[in-house]
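Here the complex is missing a single protein chain, while all its other protein chains stay put.
Let's turn to chain A:
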Amino acid sequence: MAATVERVVAAEASEKQMSAKKVLSAASPLTLRIVAECSVTKARACELILPHSAVSTPVFMPVGTQGTMKGITVDQLDDLGCRICLGNTYHLGMRPGPDLIEKANGLHGFMNWERNLLTDSGGFQMVSLVELSEVTEGGVKFKSPYDGKEILLSPEKSIAIQNSLGSDIMMQLDDVVSSTVTGPRVEEAMHRSIRWLDRCIAANKNPDKQNLFAIIQGGLNVDLRKACLDEMTQRDVPGFAIGGLSGGEEKDDFWRMVTLSTDHLPREKPRYLMGVGYAVDLVVCVALGCDMFDCVYPTRTARFGSALVPWGSLQVKHRQYAKDFQPIDPDCQCPTCKRHSRAYLHALFKSDSAAMHHITIHNIAYQLNLMGSVRQSIVEGRFPDFIRTFMKRLFPSPDQYPGWAVDALASVNVTLE
């Protein structure tokens, strides 16, 4: 368990604050130890201590939607250095269902994963996957794709399912609006998300074992974001997610909302930027002060033979690699690159699904190693240099740097030559 001295101290300190705010909550099973802060940007390197193990941040969390990571075993995932991954509440709530997972000692037991798990609220999937969903004050109403029954996912229900899953970090149910929507609906969703946060906090049966994160909403509207931040940071939640982004909005709007959020989030709590996982986005958003990230992209794209490399991506199935006897990335130390060539993987794609598993392993290794290098550079006080080198490697020339990234980095005092 994560009962560190820091945690006790932190708990005592927050208890005093809490009584002032009249918020009742037990000490959370989470400790954030800030190891280093970048003197130029808002980046930080932390040790996030969670019930199942410590997590070094900034961290990328691979997504294992149905309680499994795309054909790789939990031992392989562990060997890659993964200490936290995601499960999806919507999918797992449908199949095999919370009762069964509870019987299997939670999702950890069911999938036999001894490290940390983060689960989403299920709301986002519902709104994006199920056409006929409807949001009311009670929750998200939708028809089950399996038996056609009408189901209401209320904040209480979402937390009940996540309590059954036993994840180390649970997400509040939020009222998700597409980031491209404007007008009163955005404001309604923001206020509702705050009310739902309170209902989620009250519904959490395991505050001593499971952390509940709030999700900052407010669309792309500065005032709404700020209002949401003001309200939510008054709640004693162990961590915050920045939500409602990476849904097709302009990147210029995206990074401004991210940096606005981190400006107002408490220093001593982790910040999780939801749904972000492209390499540039990761590096820039670390500079803007985010600690945790997740994205299905690295594992999903592996299925199609797309391998992530420091210079972008490599399409293993393309003919040009048929006689290329180098590893995917000669500098990569993952099990795939240590053993197999591009040519063999190219050929194997025609014969066996193990080819996909090889790329999945490499891509997860790439994401985790990228974050590891980012972290190390923060600790060693050379993060700005790291960013410059990283960008140079990723783009053939500086005029191809995305404008938003240049602006975002400039906002935290990093100029790219």
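Everything that follows uses one rule, which is that a contact is a pair of C-beta atoms (placed from the backbone, for glycine too) under 8 Å apart; a residue touches a chain by one contact, two chains touch by 3 or more; residues count from 1.
The working rule: contacts and distances are computed from a predicted model.
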Among "Pyruvate dehydrogenase E1 component subunit beta", "Polynucleotide 5'-hydroxyl-kinase GRC3", "Queuine tRNA-ribosyltransferase accessory subunit 2" or "E2 ubiquitin-conjugating enzyme", UniProt-listed name of the chain not shown: "Queuine tRNA-ribosyltransferase accessory subunit 2"
Of A:111, A:194 or A:308, the residue in touch with the unshown chain: A:111
Full-complex contact with the absent chain, from A:351, A:400 or A:415: A:351
Positions on chain A where the hidden chain makes contact: 66-76, 79, 91, 95-96, 100, 103-104, 110-112, 322-323, 325, 335-336, 339-341, 343-344, 347-348, 350-358, 361
